[in-house]
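Quick one: the structure is below, and I'll ask about it shortly.
Take a look at chain A:
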Amino acid sequence: MAKQTEIEAPNNDDGIHAQAELAEQYLTFYMKEEEFGVNILSVQEIRGWEAVTRIPKSPGHVLGVMNLRGTVVPVIDLRMSFGLTDLTYDDATVVIILNVECSNSNKVMGVVVDAVSDVHNFSDKDIQPAPELSDKAQGQYVKGLGSTEEHMVILLDLNEGLIQDEKALLSIH
Partner candidate 1 sequence: MATILAVDDSASMRQMVTFTLKGAGFDVIEAGDGQEALEKAKGANIDLVLSDVNMPVMDGIELVKNLRTLPDYKFTPILMLTTESAGDKKSEGKEAGATGWLVKPFNPDQLLATIKKVMG
Partner candidate 2 sequence: MSVDLSQFHQVFFEESNEGLDIMEAALLELDPDNLDSERIDEIFRAAHSIKGGSGTFGFQQIADFTHVVETLLDLIRSDQFKILAEHVDLFLRSVDCLRTMVTQSEQGEECETELSNSLKSEFEDILNGRESGASAETQNGGEVDANDGQSDGARGWQIFFRPSTDILRTGNESVRMFRELAELGDLEVDVDASDVPQLDDIEADACYLAWNISLFGEATKEQVDEVFEWVVDDSELTIEAIDIGGVGLAEASSSNTSEDATSSAKPAPVVAEFAPSQVVAEKPQTTAAKAEPKAKREAKAESASIRVGTDKVDSLINMVGELVITQSMLGELGRNFTVDKLPRLMEGLEQLNNHTRELQESVMRIRMLPISFAFSRFPRLVHDTSKQLGKHVELELMGEQTELDKTVMERIGDPLVHLVRNSLDHGIESPEARVAAGKDEMGKITLNAFHQGGNIMIQIIDDGAGLNRDRILEKAIDNGLVKASDNLSDEQIYDLIFKPGFSTAAEITDISGRGVGMDVVRRNIQELNGSVEVESQSGKGSTFTIRLPLTLAILDGQLIRVGSDVFIFPLVSIVESIQSYDQMIHRVSSGCEVLRLRDEYVPIVRLWDIFSIKPDSEKLEDGLLVVVEGDNMKIAVLVDDLLAQQQVVIKSLQENYRSVDGISGATILGDGTVSLILDIGGLIKLSGVSRAEYKKHVNEDDSAAA
């Protein structure tokens, strides 16, 4: 027992101090050819696409609800929220289960994207403000542009607008 604590002790110092720079990790994924990212802290899990139960009278991008270990969770096709068309649901299609900060409480929801890509670190200096976007829906969710060595990632800050009616969404802006 005593030996174990001796071994553990020196480990504590190293790694943690090296990361002093404030970088945040983002999970990136593809929708069409574009790469998007969400803060990894908001990601609960990633699941394969499976059929959902439709909700009557719900906006088109809300595909329905699924059973996430006993909790009823809405599934949103993020590609539709971003106005993409010609969507496919195949083996690569994934549902990212996210914890989304909403006005009253956090809500868990699944968002459908084409494929998961990678995990990137972006510190504040790597993030540029988002350009004025013509698409209102996009403008609501885009937080900035993150640049890696080779390409740009559109960083998203998803909110409860995702589960609101398109009509309601438009009236906000």
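Selection criteria: all candidates are chains of the complex that A comes from, given by their letters.
Quick note on the criterion: a contact is a pair of C-beta atoms (placed from the backbone, for glycine too) under 8 Å apart; a residue touches a chain by one contact, two chains touch by 3 or more; residues count from 1.
Not measured: the values here are computed from a predicted model.
Touch between chain A and the candidates 1 or 2 in this complex is found for 2 only. Across the complex, candidate 2 is touched by residues 51-58, 62, 64-67, 70-74, 107-109, 163-164 of chain A.
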